[in-house]
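For this depiction, one protein chain was excluded, whereas all remaining protein chains were kept in their positions.
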Amino acid sequence: MRVFRAIGRLVKGTWWLFVGMVTTTKHFLRRAITIQYPKERFEQWPRFRGRVAMVAGDDGGHKCTACAQCIRVCPAACITLERHKEGGVKGFVVDGYVIDIGLCIYCGLCVEVCNFDALAMVPEYEMSVYDKAELVYDIPKLLSRQLEPEFKK
Amino acid sequence: MAGLPLDHIADKIKDAVGDVVVEVNEGDRVPFVRVEANAVARVARFLRDDGELAFDFLMYITAVDFPDEDKLTLVYYYFSYQNQQSLMVKADVPRQGGTARSIAHIYAAADWLEREVYDLFGVTFDGHPNLERILTPEGFEGHPLLKDFASEDYVPFPDKMPGK
Amino acid sequence: MATDTAIHTQEFQVNMGPQHPSTHGVFRMVLTMDGERVVDCEPHVGFLHRSMEKMAENRLYIQFLPMADRIDYLSSLFCSVAHCQAVEQLMEIEVPPRAKYLRTMFMELNRIASHCIFFGVFALDLGAVTPFLYGFRERELTMDLLEMTTGQRITFNYPRFGGVAADLPDSFFAVAEKFLKVFPGRITDYERILNENEIFLARTKGVGVVDGARAINYGWSGPNLRASGVNFDLRQNMPYEAYGELGYEAVVLSNGDCYDRYLVRILEMRASHALIKKCLEGLPDGPIVKEKVSKFPKVPAGEVYARVESPRGDYGLYLVSDGTNKPYRYKLRTPSFNNLSMIREMLPGVYLADVVPIFGSLDVILPDVDR
Partner (left out) sequence: MIIHPVLSWLNEWWQGVVATYGLPSCFVPAAQMVVHAILIGGFIAVLVLFLIWLTRKVSAHIQQRFGPMRVGWHGSVQTVADALKLMQKEDTTPRSCDRPVFNIAPFLAFAPTIVAFVVIPFGDGAIIRDLNIGVLFLFAITTINVIGVISGGWASGSKYSLLGGFRSAAQLVSYEVPLVLSALGVIMLAGSMKMGAIVDAQSRIWFVAYQPLAFVIYIIAATAEVNRTPFDIPEAEQEIVAGFNVEYSGMKFAMFFLAEFANMFLIAAIAATLFLGGWRGPWLPGEFWFLAKSFAIVLLLMFFRWTYPRLRVDQLMSFAWKFLLPLAFLNLIITGLILVLI
């Protein structure tokens, strides 16, 4: 009996080893599913949260009203805003708005809380630089890339 | 909460371990039994070994710091697979030099959990086989989860809200 | 404990980690070895300690939401759902049914993603490289689905207090349909490569056996516990979100060895696949988020324990609130921490080569251990 069982196990073992080989061979004959990154790129899904950008208004400028909701919600404390009150103007005047992309964690909460649609996440993910200081984005830099129309909600 | 009523459990603890139950709180969401700090190990052993209760699963041990009341509340959270019921046992120890009996020999899970509480809160556990820091590096000073923790390296979360 | 032979043997220590190909992160074991056999093991954790609990105490509830994703980055949705559940229970918010279903569905997708990684990494631990890539291939499919809805591939930041952040996009259904169609075949491929493979069986059957009582005593939970024969799954026993309506039957095996811990996860992938299908079929209409919930809530004082069944086990969050907008105490019960604590008892007596599958079969993830 033991001999038969041993032979049975041998046959079964060999069979499954063979099945494994068949599976890999099957995959060997299939097309590769990866892409050649810098030459080809994935198309981003419309909601992809790349880096934060400021949305340009009709005049090309930013739409920020310096309400500081984004600063209040930012979990990484990467946004800095300077503002002041001016006589005759309702609300605040924006002096400076800086996002340190090196600190940003791409959670998208700032975009969500912004009541004036002044911020958006653009599908940009190649932000490597040689100097960390270049990762600090000021208003012109934040305005430099806009959402393509089809990416808008 | 499904399972046995809390009063019943508290009574059983009183019968078995003695008059160590300080408070029985049905609470809103997490009912708990507060016991004396020197009795946590005896209570733990009873809770595990009693056939009816059978709290065989120690989910976690932690502590909550109350600097205003100058106490640390140790929290033991048990679960019983038999009754599908959980039970929280609390015990108050002083903030400085708080100590409790280790339950590592009753629940093996308590080994690391007690080390964690020791590491982060500074509560010592008597009879623990290897009470060393676990999460923070060796030679670390202080106990980070105390509310008044201060260190040169510790930078609190910055408040970046601009002035008016 | 050197073997009792005439030949004089000397024990030596091998420092496995913190940088080692198969410690899945930064975990250090000091192994005392007698030849190829392990005599003693001294685990060291904490290399990835970020003091998440302290971070939570310093942040608003909403601010910690994306941080919760980073506690266990392979199953990040579970951590943030637990965070939301705790806050919702304290604030007594009822989540709309559609949001419940969406959360459930994406948690199951996330579970598949996590188990795919387990499959790949476990095979890699045993020296088979190819399944690793296959596991990642299927993970990409789930990631696609998650990305098109939530906007990110790993750290989703998807649930919100009282619901979820976004509804399904229109293109979702076609992609999901495709995924649901191909995925069972892919699991069959996994099974063909490993399940009955004689070498794989020899390496995993009877290795690292843990019985149910011991597993419970060590605080094991999740697939590891179910592999040891304990029939307990929060989705089945204490349903949350939409699991109660969907119904779920836990996958339970009995041997408690590395092979069963592997098989439980493979079977759970199939179960999750069925759950996702059910979710999509029964997806109710309605709002995705409860109205009039502040983004910056002041949470009423009290304490709460939220429990979800993460791919690694019983993920819990003990939240003490003092009525302000920041947590007073935020205790994370991470399953990996408890699952890993037995490693010291499991290793003595096994071969060095078995250390890797035993450790791998626990499916711990070090940020989850160290927090």
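The letters A, B and C name the chains in turn, as written, and every chain counts its residues from 1.
Simple rule for what comes next: a residue touches a chain if its C-beta (ideal position, glycine included) is under 8 Å from a C-beta of that chain, and two chains touch if they have at least 3 such contacts.
Here the structure is a predicted model, which means the values were calculated and not measured.
Across the entire complex, contacts from the unshown chain go to A, C.
Of C:H20, C:R70 or C:R214, it is C:H20 that touches the chain left out of the display. When you scan A:L17, A:A68, A:I105 or A:L143 for touch with the missing chain, the hit is A:L17. Looking at chain A, the residues touching the absent chain are 17, 20-21, 23-25, 27-28, 30-34, 36.
Looking at chain C, the residues touching the absent chain are 12-14, 20-22, 36, 123-130, 133-134, 137, 193-194, 197, 199-200, 202-203, 351-356.
Everything that follows uses one rule, which is that only the chains that are shown with their structure count from here on.
Common neighbours of chain A and chain C, by the contact definition above: B.
Interface comparison, B-C versus A-B: the higher count of C-beta contacts falls to B-C. We define each chain's centre as the mean of its Cα atoms; on that basis chain B and chain C are separated by 25 Å.
Those residues of chain C in touch with two or more other chains are numbered 59. Shared interface positions of chain A, i.e. residues touching 2 or more other chains, are given as 72, 74.
If you check the complex, the residues on chain A that touch chain B are 66, 68, 71-72, 74, 77, 79-83, 85. Residues of chain C touching chain B in their complex: 45-46, 49, 51, 53-55, 57-59, 89-90, 213-214, 216-219, 230, 232, 237-238, 302-305, 314, 316, 318, 320, 328-329, 331, 333, 337-338, 340-342, 345, 370-371. Those residues of chain A lying in contact with chain C across their complex are 12-14, 16-17, 19-20, 22-24, 27, 33, 45-49, 72-75, 105-109, 112-113, 121.
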